[in-house]
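Structure record follows, encoded as structure tokens.
A single protein chain has been omitted from the complex, and every remaining protein chain is retained in its original position.
Naming follows writing order (A and B), and every chain is counted from residue 1.
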Amino acid sequence: MNQLVYLVPLFPLLGFLINGLGRKSLSKSMIGTIGSGAILASFVVSLMLFFQVKNGAVATVNYFNFINVQNLTIPFAFQVDQLSSLFLLIITGVGFLIHLYSTAYMHEEEPQHFGRYFAYLNLFVFSMLLLVMGANYVIMFIGWEGVGLCSYLLIGFWFKNDNYNYAAKKAFIMNRIGDLGFLLAIFWIIAKLGTVNYADVFTNDSIQKLSSTDITAITILLFVGAMGKSAQIPLYTWLPDAMAGPTPVSALIHAATMVTAGIYMIARSNLLYSASEVAQNLVAIIGLATALFSATIALKQNDIKKVLAYSTVSQLGYMFLGLGVGAYTGAVFHVMTHAFFKALLFLGAGSVIHAMHHEQDIRKMGGLKKHLPITHITFLLGCIAISGIPPFSGFFSKDEILAAAFAHNPIYWGLGVAGAAMTAFYMFRLYATTFLGTFRGTQDQEHHLHESPSAMTIPLIVLAVLSVIGGFVGVPEVLGGHHALHEFLSPVLVTEQHHEIAHQTEYMLMGISVAIAAIAIIFAINKFSKKPDLQDAQGLGKTLENKWYIDELYDAVIVNPLNNLAGFFKNVVEKSGIDGIVNGVGRLVSYSSRQIRLIQSGQVGGYILFMVMAIVVIVLIWVNDGFIYKLFTK
Amino acid sequence: MSATQILFWILSVVALFSAIMVLLSKNPVHSVLWLIAVFFSISGHYILLNAQFLAIVNMIVYAGAIMVLFLFVVMLMNLNKETEPQKNLWLKLAGVVSGGCLLMILVSLIRQASEVTNKQVLLKDGNIGLIKNLGKALFSDYVVPFEISSVLFLSAMIGAVVIGKKN
Partner (left out) sequence: MPIQYYIVLSLALFCIGIVGVLTRRNAIIIFMCIELMLNAVNLLLVAFSKMHHNTVLAADKATQAGIEGQLFVFFIMVVAAAEVSVGLAIIVMMFRNTHSVDVNFLNRLKN
């Protein structure tokens, strides 16, 4: 097993190097094969690792000392255990499907940009693998920064468009804020424990060494990092803008994998979080607030990708709710199912956009059902899955989180169900507006409507199947299953204490949430399949359509004052202050040298006069017994 | 005060006065004539120091040849009071002040110097300034520099001719 571990990140790294260096000489099919093949190879190795882990073989492999100073040793080590092997499967599996999809989706790009795209994507997978495989926080941080970089590069992939570059910068800067929190948390851990290895930090001894203030501070700082990466309030606004990138990128990075890094980190640190009630409550409240808040925004968005983006933010909020109420398994479970159905939905959206020639406004779609049969079916399955209709995967994971929330605090549950109803509503609004009714685009677009090539539909089908059956790894006991995922993850995640609620209650909760979701779905289909709302919204709807004006608020409160400050420094301090000093020195030298230059008249008489004066001075100095010499020695 | 001392003071005063008059004369011809007076008084000093050869040479070469050459050039150029260029007053003042400072400092320096206190200069006695002794030294120990000086003269002559030639 130990020999295999390094292969997992090695293949994407090789793919990155080959595609990145050879992007101008390799053909498109070569690039696509290398890019996808690297991830496939990685997936195969991950699968082998997974089965070994399933048999109980957990390993930490040390390669070399990454940092070695006095008392602090940070090894470059990989840890393959239940949690990371599960994430490996998700990343490489979904990653491979999305790579495959990309070979068709990005086919119109020029070869070198095509190569660049796959190089970035492979680098992303490499970084993400580093993130989940690292055996300590520093390696995780390397991966953490790596995925942030790749996210930036891929959001700004079409760098000729200024808006896209702006979105990329926004994502990067917002992530930096979170990264700072993460970095401070690492420093705090190093200062208190002198180690960052998971194996050393997550022990009862270490927990006892930390005061409750330490733990709360560390966990909250870690959560700040997670806020940035996983787009939680208040750092969520970058994720919807990140949809500027190619759609497969949105599927892979901004839905299935990177944004779940925060969940992974907190799940990994579950021992610390369990020791701090404050941090847990904060996580739960932020998660719930994000889930509800972004769900309301998603209700009124008209861009197909924006709806999915806010849906992603909302689902991430659910995961944090799960983490906050101690349902770590539920959160990880939801990460998995969400990766399936959200990747599916994004890829389906990509297929629609592909067919519509890069039209993303759902008001100009409609009736795509008969033109894109495979996309339609798979998209529908994805919508059902995310809405939480049994026996689709979303139901099981969401229900687990909601049940834990109920056990923690019934109000959390109530709000969670409200969010779930909104989820069902906006997903089926999206579905109905896009696929049902009549086509509202131009004649030309309708003429060119076509089902996507098989390289795009095969991933859709695979993901659709996974979305449907993916939930069965975690069938709760109350429904007669035994929670396989829970058992699998139990060595690395602390058991949820509050998860003991009566079976009757749980049946009731499930029934209520399913019923509400079903009502929302029926309502949405009825409302939007015949006459979608094409008009610009008014009142509250307009506020929602404009995302509660949060971006404008941030601009007014943070961005503009900073810009003004920078402008002040640039125009006033720099121009008149710094430049004034610099130019003043220059002008002084220039002026004084112009004056001194007059001495060099070229007339011998003047020179002789100075010579005589100098002789007088020198003799004076000499007579006074070398007082200048004394001046410098005493 | 012996006769030699009286002669020394007279010659000194004449030399200094003539030297100052060299500077003060507006007419270059007068300057040349005053300078000749300076040279004659210096030759007088040489005689007083019993350096007869140098006194004669000084008179022949400086007062005779060189100053005649100067006079010749001045007259050739027809320089007179009207054509004399004048420096502005401040520059003149600066020159006088710095020259005066130099003199003052050097004199004060000499007054302090222990090397020259209580040293006397022989006036009549001592025969090293006589032509016979100088000639012996010049044509025995210093014959090579003497011959080289003849080459110097030759080159100076050629140089003067080349420079003075019209194009």
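Just so it is clear, contacts are C-beta pairs under 8 Å (C-beta built on N, C-alpha and C of every residue); 3 or more make two chains touch, one makes a residue touch a chain.
Predicted model only: the values in this text are computed from it and were never measured.
Enquirer: In the complete complex, which positions of chain B touch the hidden chain?
Expert: With respect to the unshown chain, the touching residues of chain B are 4-5, 8, 12, 15-16, 19-20, 22-23, 28, 31-32, 35, 38-39, 42, 45-46, 49-51, 53-54, 57-58, 61-62, 65-66, 69-70, 73-74, 76-77, 79, 83-87, 91-92, 94-96, 98-100, 102-103, 106-107, 110-111, 116-123, 125-126, 128-129, 133-134, 137-138, 142, 145, 149, 152-153, 155-157, 159-161, 163-164, 166.
Enquirer: Which chain A residues touch the hidden chain?
Expert: Those residues of chain A that touch the unshown chain are 600-605, 607-609, 612.
The rule is short, and it goes like this: only the chains that are shown with their structure count from here on.
Enquirer: State the interface residues of chain A toward chain B in the complex, per the touch definition above.
Expert: 605, 609, 612-613, 615-616, 619-620, 623
Enquirer: Once bound in the complex, which stretches of chain B touch chain A?
Expert: These residues of chain B touch chain A: 87, 91, 94-95, 98-99, 101-102, 105-106, 108-109, 112.
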